[in-house]
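This is the structure, below, for whatever I ask next.
The complex appears here minus one protein chain, its other protein chains still in place.
Letters A and B mark the chains as written, and numbering starts fresh at 1 in each.
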Amino acid sequence: MKALSRVGRIARAMTLACLLYVVALATVGPALAADPSGAATLLDEPGAPVDYVWVIIASALVFVMQGGFAMLTAGLCRAKNVVNLMMKNLMDFTIGSLSFFIVGFALMFGADKGGLIGTSGWLLAGDNYDVGTYLLFLFQVMFAATAATIVAGAVAERLKVRAYFLYAVVVCAVIYPIYGHWVWGGGWLASLPYGVGHVDFAGSGVVHTVGGFMGLAGAIVLGPRIGKFDKHGKAVAIPGHSIVLAALGVFILWFGWYGFNAGSTLSASELRTAVIAVNTTLAASAGAVSSLIAIYAVTKKLDVGMALNGAIAGLVGITAPCAWVEAWAAVVIGLVAGVVVVFGVLFLDRIGVDDPVGAVSVHGLNGIWGLLAVGLFADGTYGLATTEAPTVVGLFYGGGFGQLLAQGIGAVVAAAWAFGMGYLLFKGLDMLVGIRVSPQEEVEGLDLGEHGGRAYPNFPVLEDVPYRG
Amino acid sequence: MKALSRVGRIARAMTLACLLYVVALATVGPALAADPSGAATLLDEPGAPVDYVWVIIASALVFVMQGGFAMLTAGLCRAKNVVNLMMKNLMDFTIGSLSFFIVGFALMFGADKGGLIGTSGWLLAGDNYDVGTYLLFLFQVMFAATAATIVAGAVAERLKVRAYFLYAVVVCAVIYPIYGHWVWGGGWLASLPYGVGHVDFAGSGVVHTVGGFMGLAGAIVLGPRIGKFDKHGKAVAIPGHSIVLAALGVFILWFGWYGFNAGSTLSASELRTAVIAVNTTLAASAGAVSSLIAIYAVTKKLDVGMALNGAIAGLVGITAPCAWVEAWAAVVIGLVAGVVVVFGVLFLDRIGVDDPVGAVSVHGLNGIWGLLAVGLFADGTYGLATTEAPTVVGLFYGGGFGQLLAQGIGAVVAAAWAFGMGYLLFKGLDMLVGIRVSPQEEVEGLDLGEHGGRAYPNFPVLEDVPYRG
Partner (left out) sequence: MKALSRVGRIARAMTLACLLYVVALATVGPALAADPSGAATLLDEPGAPVDYVWVIIASALVFVMQGGFAMLTAGLCRAKNVVNLMMKNLMDFTIGSLSFFIVGFALMFGADKGGLIGTSGWLLAGDNYDVGTYLLFLFQVMFAATAATIVAGAVAERLKVRAYFLYAVVVCAVIYPIYGHWVWGGGWLASLPYGVGHVDFAGSGVVHTVGGFMGLAGAIVLGPRIGKFDKHGKAVAIPGHSIVLAALGVFILWFGWYGFNAGSTLSASELRTAVIAVNTTLAASAGAVSSLIAIYAVTKKLDVGMALNGAIAGLVGITAPCAWVEAWAAVVIGLVAGVVVVFGVLFLDRIGVDDPVGAVSVHGLNGIWGLLAVGLFADGTYGLATTEAPTVVGLFYGGGFGQLLAQGIGAVVAAAWAFGMGYLLFKGLDMLVGIRVSPQEEVEGLDLGEHGGRAYPNFPVLEDVPYRG
C-alpha cells in the first residue's frame, strides 16, 4: 500500500509538472521559427512529399509491430496471464511514447553535448514545432517503443504491472535514448576511429540488443517462473496458449519490419530501399528454415514456435546490415541467426534463466550478431547514395578488421549498457514497489490478481499440465 | 416470414434495378469526357503520382480498420454471438460500399444543391469515370463504411442480422452522405459565418459523432440485453470473450488511423502530415493513460478494456483537430478524451442504456469533444499549405469564440441528425422486419438462432456467469 501510494504520488507530481509546462507553452504560443505548416519546406525541397509519405507509412508499419509483439507474446504465454500481457503491451507504448516525447527525444536527437547526450527538443516545443522535426520524432518514437516492448516477453508471467509502468517510463525517457544518441544522435560510438565508426542501419543494436539485454536483466532479477525448472534444475517446457496468435504475431512483425528496415533510409531517394527490403525478406526466411533444422536436429521435433522465433531472429540479424550487404549474404546472416536463437534458448535453459518467449536470444544475441555481420559482409557498394557518406566495407570484402572492431565495440557497449542499466532499474523497482507478484497470484494467473478479470471468461481454462511432448 | 419475404422482395427489386442500369451503361459505353486512363492527369499534374500513392495507401489503411473493429467488437462481446458479429462487420462494409457507390457518393460529393445535397456521380458513371474522381471515391467509401460499422458494437448481441443489412444500406446511401455533404461536400455547415466555418479535418464529427449517435439511437430502441441490469436497475458487467482479440483490434485500428487522419490531406504535398501523424500517436497514448487512471480511480481495477477504449477515444478526439494543433495540445486532447470515455460509459450504465462495447462514449461523445477541441486549440499555423485556405484559430490562440461556435453548431447538428435519423431508421426497421431477436435466441446466442452454427465448435463454451470482479 505504502509503495503504491508512493507511485501514485510520483505520477501525480509528474502529471502536474507536465500540465504546468503545457499551460506555460499555451500562454507563450507556438514558437516563431521553424516551419510548422510545411509550406517553406516544400519550397526548399521539392522532393519532400515522397519522403514524407515514405517515412509516415514506414512509421505506421513500425507501429503495427506493437500488435505483432502483443500477439506473439500472448501466444507464447499461458491463457491465465493474457490480460496482464495485453495491458503491458498497450501501456509500454502509450507511457513510453509520452516519455519519449517529453524527455527521450531530446536526449537522443537534441544538440549534442560531449558525444554523450542530446540537450534540446523537449516536448517538441519552440523551434521544434517543425514538420521535419515532427517527422523524425514520428519514426523514432516507434523505435523507442519497440525497444521497450521487447522486454515484456522476457519478464512475462511474473512481473507486476505497476513495476512495468515505471520501467516503461525510464526506458523510453532515459536508457534507450542515451545509447541511441551514441549511435544515431552523433555520439561517441558513431565517431569511433575504426572503419567508418560504429554503424547500425536500422537498429540491431540500438533497438534489439538493448531490448534483449534489458530483458535478460529483468529475467535474472525476477528469477524463473514457478515450475520452469524441476528439482534437478532441468528446464521444463511451458507451452504457450495459442500457436495461431504466435504465428499471427510473427506475420505482423515481419510485415512491419519492411518499415523498420527500409524506412530507416528516412528518404525515398535512397533507392537502395529495394535491396534492403529483399535482404529483409530473405534473412527472415533463412532464419526460419535454419532454426527449424537446428531444433529438429536437437529434439527431433518440428517445433513451429522455434521456426517462428527463427524468422524474427533473421529479421533482427539483418536489421543492422540490411543496407550494406548483398542478397546471398542476407541469406547467410539469416541462417546463422536461426541457429543462434536455438542455441541461445537452450543455453539460457541450461543456466537457469527463464525467458518465456525467447526474447533474449531472438533480440539480444541476434542484435549482436547483426552488428558483427556488418563488419563481415558489408560489400562497399553503399554509403548513402544521395550524400557524401563513405561506403561501409567489411572483412570479407577487403575492409580489414576496422569495421568489425567498431561493430564489436558497439555491441559490447550496447549489451553492457542495457544489462547494467536494466539490472539497476529492476533492482531499484524491486526496492521501490516490488517487482514480482506473489506465488499465489502467479499460480492463479496474473489476470485475476492484478486485473480482477480473465482473458477468456467464456471458456474453461485447464490447470497447468506438464508438457505433452 | 411475411416480413422476411418483404425484405426479399425489396432486395430483388433493387438488384433488378441495378442490373438494368448497368446493362444500359454497358450498351452506351463509357463516357467521353474525363480521364479514365490517367494519362491526361499525369501531364497536367506532374506531382500526381505521389498523391495517388498516398491516398491509395491511406485508403487501404482505413480499410483495415474494418478488421480492427471486427476484432475489437468480437473481443468485447460473448463467444455465442461471434458468428453474428463477424457477419455484420463483413456485410456492413460490403453492402455499405455498394450503397455508397450507387447513391451515397453522389449525395455527398456531387454538384451541390442549396447547400443540402449533392446531385451527381451516381455509380461513378459517365464523366465520373476519371482517375481523380475514382481516387476520391476510394478514400471516401472507406469513411462511409467506418461510420456504418461503429454502430455494430452499440447494438451488438441482440439486433437481428437482417435488420442490420437494411440499416447498412440506408446509412451509407443516405444518412452518412447527407451530413457529410454539409461539412465536406460544400454544404451549409462548411459555410457557417463563424471562424472559417465548421471544420472537421478527418471526421470526428462526420464519421464518429454520426456513428456513435446512430448507435445510441439503436441501443435505445433495442433496449438493454437480458441480464445487463439487475432488478434494482444496476448495471452488471458482461465481460467480452477475448481480451486478446480486443487488443489486436485496437492495434489494428490505431495503425489504420494513420491513414484516416494523415491521409485526409488528400495530397502528399501537405507536409503537415508529419504533425498530423505525431498528434495522432500522442493523443491515442494519452487517451489510454488517462482512461486507465480514471477507471482505476473509480473501481481500483487496472481495467485493460477501458485502457483500450481510451486509446480509441484519444484517436477519435484528435481526428478533427489533428491538422491544426501542436503536439502538447494533442496530448491534452487525448487526456480529456480518455476521461470522457470512462465517465460516458459509467453514465450510460447509470441511465440504463446498454452499449456493449462503449461505442457511444468512444465515438459519439469524443467525436463532439474533437470538434470542440478545434475551436479551443487550433493554433493558427495551418490552413492548407498549398492553397489559399485560411488558417484555423481557436479560443486559446486569440481566435475568439467564432471558431468554437462553428464547431459547437456542427457538433449539435451531427448528434441531432444522427440520433434523429437513427431513431427513425431503427423504429422503422422494427415495424418492417423486427429488429430484436427472441429472448430465447438471445440467451442461446445469435449464432445458433440466426446462423445455425457456432464460432468455436471445437471448444466447450461456458454458460454466462456473473462477472468475477
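We take it that a contact is a pair of C-beta atoms (placed from the backbone, for glycine too) under 8 Å apart; a residue touches a chain by one contact, two chains touch by 3 or more.
Just so you know, these numbers come straight off a predicted model, no measurement behind them.
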Filtering A:Ile117, A:Val151 or A:Ala288 for touch with the omitted chain leaves A:Ala288
Of A:His181, A:His198 or A:His241, the residue in touch with the unshown chain: A:His241
Missing-chain contacts mapped onto chain A: 47, 50-51, 53-54, 57, 61, 78-80, 239-244, 246-248, 250-252, 254-255, 258-259, 262, 268-275, 277-278, 281-282, 284-286, 288-289, 292-293, 301-304, 307-308, 311, 326-329, 331-332, 379, 381-382, 385-386, 396-397, 456, 459-462, 465, 467-469
Chain B residues that touch the omitted chain in the full complex: 11, 18, 21-22, 25-26, 29-30, 36-39, 41-42, 48-50, 52-53, 55-57, 59-60, 63-64, 66-67, 70-71, 74, 82-83, 86-87, 89-91, 93-95, 97-98, 101, 123-125, 129, 131-132, 134-135, 137-138, 141, 161, 242, 245, 248, 448, 450-460
